[in-house]
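Sharing a structure below in structure tokens format, with a few things to ask.
A protein chain is absent from this complex, but the other protein chains hold their places.
Naming follows writing order (A, B and C), and every chain is counted from residue 1.
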Amino acid sequence: MVRVGIINVTGYAGAELARLLYVHPEARLTSVSGRSAAGKPLAEVFPHLASYDLTLGEEIGDVDFVFSALPHAASAEALAPLVQAGVPVVDISADFRLRDPEEYARWYGAPHPAPDLLERAAYGLTELNREAVRASRLVANPGCYPESALLALAPAVKEGIIAPDVIIDSKSGVSGAGRTLGLAFHFAEANESVSAYGLTGHRHLPEIVQELTAMWPAAEAPEAPRPKVTFTPHLIPMTRGILSTCYAPLLPGAVHSGEQARELYREFYRGEPFVRVVDSPPATKQVAGSNMCLVHPTVDARTERLVVVSVIDNLVKGAAGQAIQNMNAMLGLEETSGLEMPAVYP
Amino acid sequence: MVRVGIINVTGYAGAELARLLYVHPEARLTSVSGRSAAGKPLAEVFPHLASYDLTLGEEIGDVDFVFSALPHAASAEALAPLVQAGVPVVDISADFRLRDPEEYARWYGAPHPAPDLLERAAYGLTELNREAVRASRLVANPGCYPESALLALAPAVKEGIIAPDVIIDSKSGVSGAGRTLGLAFHFAEANESVSAYGLTGHRHLPEIVQELTAMWPAAEAPEAPRPKVTFTPHLIPMTRGILSTCYAPLLPGAVHSGEQARELYREFYRGEPFVRVVDSPPATKQVAGSNMCLVHPTVDARTERLVVVSVIDNLVKGAAGQAIQNMNAMLGLEETSGLEMPAVYP
Amino acid sequence: MVRVGIINVTGYAGAELARLLYVHPEARLTSVSGRSAAGKPLAEVFPHLASYDLTLGEEIGDVDFVFSALPHAASAEALAPLVQAGVPVVDISADFRLRDPEEYARWYGAPHPAPDLLERAAYGLTELNREAVRASRLVANPGCYPESALLALAPAVKEGIIAPDVIIDSKSGVSGAGRTLGLAFHFAEANESVSAYGLTGHRHLPEIVQELTAMWPAAEAPEAPRPKVTFTPHLIPMTRGILSTCYAPLLPGAVHSGEQARELYREFYRGEPFVRVVDSPPATKQVAGSNMCLVHPTVDARTERLVVVSVIDNLVKGAAGQAIQNMNAMLGLEETSGLEMPAVYP
Partner (left out) sequence: MVRVGIINVTGYAGAELARLLYVHPEARLTSVSGRSAAGKPLAEVFPHLASYDLTLGEEIGDVDFVFSALPHAASAEALAPLVQAGVPVVDISADFRLRDPEEYARWYGAPHPAPDLLERAAYGLTELNREAVRASRLVANPGCYPESALLALAPAVKEGIIAPDVIIDSKSGVSGAGRTLGLAFHFAEANESVSAYGLTGHRHLPEIVQELTAMWPAAEAPEAPRPKVTFTPHLIPMTRGILSTCYAPLLPGAVHSGEQARELYREFYRGEPFVRVVDSPPATKQVAGSNMCLVHPTVDARTERLVVVSVIDNLVKGAAGQAIQNMNAMLGLEETSGLEMPAVYP
């Protein structure tokens, strides 16, 4: 039984890790920390976790595996000594996602706290990077938007059927903004409303660009195409879920119909337990509470564009579930271990 | 491994049974029926259940245990031959809840389809009727409102601290109305609105009265008090959850404070895995997707009334989870088997 | 044209006053204040009010009528000099609702800031107190819950058909909690959830008790009944609206059916433009954005109880609309002036 710790369990991602680990047959949550609530029982901070008999500490105790749900910068600082000590970790924060520390500084407004660890980090989108995840002790869990967009686009990019003019229009539930209060997330403001944000540049954009660029065919060639990505996130009045609608021009002759596109996608994701290519447009409700990603590629024949819709639960496949999937892969467990519950519908 | 069948899996209660059984370690769903969708794969009817490799039949196949999620009347008709054949069953419908067939006829507008089976039936509120459930092969799963109200009131009634003037004001999510379409459940009508209904008599009222009457102290005495119950259900704009607020006059000297009431309730529910007495007013979100019932008794000292708030997920503790708990009890399994997942919060 | 000022326009009640005044044919909003946003254009603070060409000041300018939407205590302090100067005012805060300054101190935790003004204040539930409102220059606008409860109960109390054992179970949209941030009003927490609060005593309770006591038949007699009121507010996942369900025992022989109760209520509210007695249970959606209150009295014949359901928009009839209705009455305008728009449905 793997003894697991969660640093900063007090946010939604931390709480979701605890929820999922409760039913994990091979791991047991034995230590949780959270400075603002240190000393409090977990059951008091989160009544839905009352079955745990754990108290929040200032620091994490002696464990075999660590998840960090700290904010960026603080996360790298907290994880650095653990990584040095050889403890395998998954970082839910953004600290180890961008490989280039200058890019990190540009988007996060401060120098990277542990740039020497960057080369040890694997990008934890298990489906697309499984061997690196398995081999690493430091895995950067993807952002929720990149998770949904990259799973939607990877088959088209890797199979070379689209030109690099990519538009990603994402719709997220409000829990993606976390538990920190803000007027935009005040119920009376967010309810019965939809808005776009991050129009001048969202921090998940460089992450998406980095990963799309790396997977583009002939990425190493000097004249390799640099994907031109526009990414627009939207806040919609629901708690959980992200739906991403992705648009790109089809290369001539690549694919002629939605059926053909879905065939190609099915082949690409064959055997993946957590990605399912579906024949009808999916709804986020179909994955709520679960680690599934549903992907629906279609072809707009009139304009010769590929349009791909994907749905995930932002707190599971977009955060805690993906993190546990990474843990499973890193520790040589079944990747599905503890993650097999169906979605909570309706 | 118990082979389980669900009759009429196509509604929300049926789908929720399938969701929960998927992670049950000692039972396996092997047969599902649903006339309107017979011949279709379960994965097509319910995309969130795509991990099942099952096709809906006209009838249920050969199984060790049966849940019926049929509407009333149809349910008793379908279950009667199974009960005769000795198959243990839990009926989610209302058919075996009322012990008096005339009362049934009065509220359901038709004679009871199988009155001779009524005396074999146990009322499946496991916490309050455990021995009868264990001994029965035909268990009537409680209605969702009675579940929430009876768990809120039972300690006060059985410990003799309240007079029989009981008011139950319940607030339910819209999934309680099922999957059948109706203008009141049309999104644009139900959203951003709250309304009362059933003011002239809801079918869950006689069920509540029957059970409260039976548990009232000295219920057998001829002059025993008949509880005077007013029950008002309300529809509120959320999918899952019931909160019941119950009011009754305290008997003189019975209990003087909320703390004292909670102490009495804690003692009453000691050891119950699915009922927790809490010190703060609970929210339905704290039990969403789980089989928990949170109960918060308080005392209005100014008016000498007991006020008890309880919350459940109407589809789990109010339907499918309670049904599986009953199955576990009937089959001698751990009552918590397959039901230990924490709530899906937020 | 009456020149109107709003002190502290920055909350929801203030903004709603501005919205409604925009279409008032006989009043014009000419001055708005709000310290935190002083100097900002109203259009910047509230984009939906961009048609106004007003800038927030530190103080209100020279006007003929003033609404205060300040928090309690601050409101009385700001209004005192205006009242002394003879400016007619409506106070949306709680400061002038309770006639007894000791009761105020008990519930609001500090001495009343202007106790000498209390006797000048009229309780602004226009339908029940019209003459006093018309005669006063200082009107205390009712709390949103009392508004809904008193309109539901007044006919029964004044016509002497109920005993004084009153239970009020209210369900409110989240905007009632205002624009100040709080975890309970964070979208991800409030959405898909319902909870009770104020179980140990909500500040609207003494206001309800005061008004019910005053209207109880023979209220002046020494042995007059003191109503025993239990009031439980609930937070439900919608932005606007309050539904109150009120319960009281019927006096013997008073009323025998819902029809009879509705007849009595219709007679009581005959000619009232903003209260309508309805034959079916109303929904808050039917009054959203409007100044209407729908009331539906019924009789639970089994238990001889009166059950009354009322619905209002908490920001209109429960705050800004009621305040304008009071202004109209105070200034001798048509009471409906500026308030005749139908509800925004769906």
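Everything that follows uses one rule, which is that a residue touches a chain if its C-beta (ideal position, glycine included) is under 8 Å from a C-beta of that chain, and two chains touch if they have at least 3 such contacts.
This one's a predicted model, so the numbers in the text were calculated from it and none came from an experiment.
Contact with the undisplayed chain is limited, among A:Asn129, A:Thr245 or A:Ser290, to A:Thr245.
When the whole complex is considered, the residue among C:Ser68, C:Ser172, C:Gln286 or C:Asn326 that touches the unshown chain is C:Gln286.
In the complete complex, the hidden chain is touched by one of A:Leu117, A:Ala149, A:Ala188 or A:Val277, namely A:Ala188. For the chain missing from the display, the contacting residue among C:Ser175, C:Ser310 or C:Gln325 is C:Ser175, taking the whole complex into account.
Remark: the residues of chain B touching the chain excluded from display are 12, 173-175, 177, 179, 181-183, 185-188, 190-192, 237-239.
Residues of chain C in contact with the chain left out of this view: 12, 15, 18-19, 22-23, 46-51, 175, 191-192, 239-240, 276, 278, 282, 285-290, 294, 340-346.
Within the entire complex, the positions of chain A that touch the omitted partner chain are 165, 167, 169, 171, 173, 188-189, 191-197, 199-200, 228-230, 232, 234, 236-241, 243, 245, 247, 258, 281-285, 288, 296, 298, 300, 302-303, 305, 307, 309, 311, 346.
The rule we apply is simple: only the chains that are shown with their structure count from here on.
Interface of chain A with chain C: the two copies contact each other largely through the same residue positions, with over half of all numbers used appearing on both sides.
Along chain C, residues 173, 188, 191-192, 237-239 each make contact with two or more other chains.
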